[in-house]
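Mind looking over this structure? Questions follow.
Selected chains only, in their assembly positions.
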Amino acid sequence: MSLKKITKNGRALLLAYDHGMEHGTIDFDDRSIDPEKVLAIADCGFFTGVVLQKGVAEKYYDSKKHHVPLIVKLNGKTNLIADPDPYSPQLCSVEEAVELGAAAVGYTVYVGSCHEAKMMDEFAKIERETDKHSLPLIGWMYPRGKAVVGKEYSKEILSYAARLALEVGAEMVKIPYSGDRETFSWVVKAAGKVKIVVQGGPKIEEGNFYQMVRDVLSAGAIGLAVGRNVWQTKEPIKVARKIGKIIYKS
Amino acid sequence: MSLKKITKNGRALLLAYDHGMEHGTIDFDDRSIDPEKVLAIADCGFFTGVVLQKGVAEKYYDSKKHHVPLIVKLNGKTNLIADPDPYSPQLCSVEEAVELGAAAVGYTVYVGSCHEAKMMDEFAKIERETDKHSLPLIGWMYPRGKAVVGKEYSKEILSYAARLALEVGAEMVKIPYSGDRETFSWVVKAAGKVKIVVQGGPKIEEGNFYQMVRDVLSAGAIGLAVGRNVWQTKEPIKVARKIGKIIYKS
Amino acid sequence: MSLKKITKNGRALLLAYDHGMEHGTIDFDDRSIDPEKVLAIADCGFFTGVVLQKGVAEKYYDSKKHHVPLIVKLNGKTNLIADPDPYSPQLCSVEEAVELGAAAVGYTVYVGSCHEAKMMDEFAKIERETDKHSLPLIGWMYPRGKAVVGKEYSKEILSYAARLALEVGAEMVKIPYSGDRETFSWVVKAAGKVKIVVQGGPKIEEGNFYQMVRDVLSAGAIGLAVGRNVWQTKEPIKVARKIGKIIYKS
Amino acid sequence: MSLKKITKNGRALLLAYDHGMEHGTIDFDDRSIDPEKVLAIADCGFFTGVVLQKGVAEKYYDSKKHHVPLIVKLNGKTNLIADPDPYSPQLCSVEEAVELGAAAVGYTVYVGSCHEAKMMDEFAKIERETDKHSLPLIGWMYPRGKAVVGKEYSKEILSYAARLALEVGAEMVKIPYSGDRETFSWVVKAAGKVKIVVQGGPKIEEGNFYQMVRDVLSAGAIGLAVGRNVWQTKEPIKVARKIGKIIYKS
């Protein structure tokens, strides 16, 4: 299955914007709470995809107007229930995503959660559907749960999560960064032919962020999915351009 | 999707009458226990919709006789089981609602309940059906559950609930009022293109109620869904006219 | 939907005979354990319906031979598991009931049980099916469960149960008697256009039983569903005639 | 529905051989572990049916070669998990049983188990399928579970189990023997038109076993389902002939 639509020169830079579902409005200010403003950033030319829940996609994303490819997140949950072993239900079908004009879809598996079996089952069924539509399926493989607490960024667990994406049939995997290139290159090996994009995470100092971008690329990832480190900055497009430069030219 | 059928001048005033399901007969007197009498109030010209469970709609609502649009509540539960984390099962399908002549449908999600995932899943599936029928889906987004107890009217939780309605694909959201215009205008922003109607709640002093109506409108809501503050008063139609004046002309 | 087939002069007298499922053989003697003998009583001309589980209907009820209309009970359970919050699974589909020649069907909701949501969900789905077949659906609305223990015969809970039948779309409701006319007339109001038949309950002294029949009718119920107070008596048909006289002529 | 295929002179003698599923290999010796050898016994002319799980039927039962009718057991479980309230999942569909050449099918309900509702639900659904194929459904109605512990052979519980088979729509019921003719004749009455075969149980002294056969027949059962009391004996066919003599000629 081809990742062409959501990559450039084999690299990917995705703008994540499902924080309203996952975190509420706490991440937002008057600008970033408005999907139109964030879509304008997404459409600045440096992103190979924007990640939205179906409701935001329906009301704000217009495939005639927007150039950035749409990636629909198929499951999601609030962070209100502090379950140490989270589960995230499917909220959008593959068919709906196709009708919304999606170029790819994503689904979160909380690797290590005691509800893992349920999510793996849903993931596997979704994969049958995306296969029919030749739609790339991105695995949000996040270590979470009592079984992996404290080990979420370890080589052992991250390489397991990456491998899981390969074994279950994902085309791309979004995963946290382990923090150093050496361990992360093992994670990349574990994923095999599955391409890795690194999760941006909470906002950090810009210089450190650019360094991380360089590191994950040199470890073998093909890019990042960023949110807060772009749309929480004062000049999001400038930041996007800088990240883009590193990603597409390195 | 158009909200035209259940709005007037872009504003909405809904008469809620599903208390027999949600509270039993404790809210009723000899008048209000009779659906015919309450439907007569609903039909007085000041309401843009009446909210009924399917059983009451089937036996009392007559689209040839009644002018007020019908909104069918798709789920519901009794208040007998004092579960701190409530769940409300779907009792009416979208197809049934269409056959009953519904102009819109509603579904309650208890935001923060540990059964949230189940309700989000049902909500999302209903949304696929309402889409096919071009029927507006109204999210009754109610903070409820151990995780949010004491925070049901906070800016943080109400804006989260409103945003959830947007992310999951509702057209309108019914939500409690936070109590002040400033915080509520953030809730309105969180909802984006999703229109907000405020829940009327238990009967309060008339003057205070009218003030609340003005406040929620100035904060950006498009109206209210009222029940007890209308049909528990001595002169329901007079009260409806007063609320209508504020809503449609402000 | 018409109740004509299971009423006479707008009144109903149903013979209940699903005790083998609900109670075992403890209610039976050598006569009443035999479905043929009980069907002969049911067919004596004073009953507007006989209530059977599908197995008994299949093997004993013959629509060519028997004149009394058949009412198939769609769910049922044993009383072996002493769960304070009972659940009763569906055992017969609406289609099967139609094939058995049913003139109506019944389903028990244990109002107040923590499994209430599951039964309400099943009830609501059954209602869609009965609608297609124009088959009246009778709600066995029984207060049961830790949440209502000690309040099973209260005005508050019985009126709630009756109202629930209306809200969810039943055509008739079978409900226990509150014990006095005044409170029960509130229960009747709560049910609105849904007709009420009172549950006969355990065998009591004949004179008291006839008085109860008169009371429930004067409170607005349209009749009763009796079992033990008929087929546990020495002369069941004589008793049936007496009840019939009160019901059809008062 | 006709029981002709699995009865002779209105009597039934079934050879049960699903012990490998229910008990493991502990019941077997070098002979009885081999399905071919046990099928040879079953085919000796004295049995009106042999009870097999689908896997054994598929690989060993040949309708062209074997004369004894096949009864496929539709559910089953191991005895490894010592759950006081057992559940036995369906492992074979009615359609599969038909394709295997089954003359009847069986399903176990653990009467009194807290999973009773689930098994009753499955039983009832299976009954719809067997009805379509005019295939007799035999209820393995076994009292089991915390609610009935110590009462598994009581008149009260066994008559309840037998009645349940009638109420839910079985054609035949397999049930343990109460131990005396008087109580068991009440069990037979409870079953009404549903025919009873008694469970053979663990191996006992031959003379005692023949006496039990006579007793259950005189109490009104139409036969037995035996396993260990035949294929654990030294001369199974001789034993089968003796039982057959009692059953078909008494």
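In this document, chain identifiers A, B, C and D correspond to the written order of the chains, with residue numbering beginning at 1 in each.
Definition applied: contacts are C-beta pairs under 8 Å (C-beta built on N, C-alpha and C of every residue); 3 or more make two chains touch, one makes a residue touch a chain.
The shown structure was predicted, so the numbers you read here are calculated from the model rather than taken from an experiment.
**Student:** Taking the 4 visible copies as a start, how many copies are in the full assembly?
**Tutor:** If we count every copy in the full complex rather than just the 4 shown, we get 5.
In the analysis below, only the chains that are shown with their structure count from here on.
**Student:** Starting at subunit A, figure out the least number of steps needed to reach subunit D through touching chains.
**Tutor:** Steps on the shortest route: 3.
**Student:** Working from the CA atoms, figure out how many degrees subunit B turns to land on subunit D, in steps of 5.
**Tutor:** To map subunit B onto subunit D, rotate by about 145 degrees.
**Student:** Would you mind pulling out the distance in Å between where the CA atoms of subunit C average out and where those of subunit D do?
**Tutor:** It comes to 35 Å between the two C-alpha centres.
**Student:** Residues of subunit B touching 2+ other chains?
**Tutor:** Not one residue in subunit B touches at least two other chains.
**Student:** Going by the touch rule set out above, what shape does the chain contact graph take here: line, ring, star, complete or other?
**Tutor:** Its topology is that of a line.
**Student:** According to the definition already given, which pairs of chains are in contact?
**Tutor:** Per the contact definition above, the touching pairs are A-B, B-C, C-D.
**Student:** What residues on subunit C touch subunit B, complex-wise?
**Tutor:** Interface residues on subunit C, with respect to subunit B: 111-114, 116-118, 120-121, 123-124, 127-128, 131, 145, 147-148, 156-157, 159-160, 163-170, 186, 189-190, 192-194.
**Student:** Could you pull out which subunit A residues touch subunit B in their complex?
**Tutor:** Contact set of subunit A toward subunit B: 18, 20-21, 24-26, 28, 30, 33-35, 53-56, 58-60, 76-78, 80-83, 87-93, 96.
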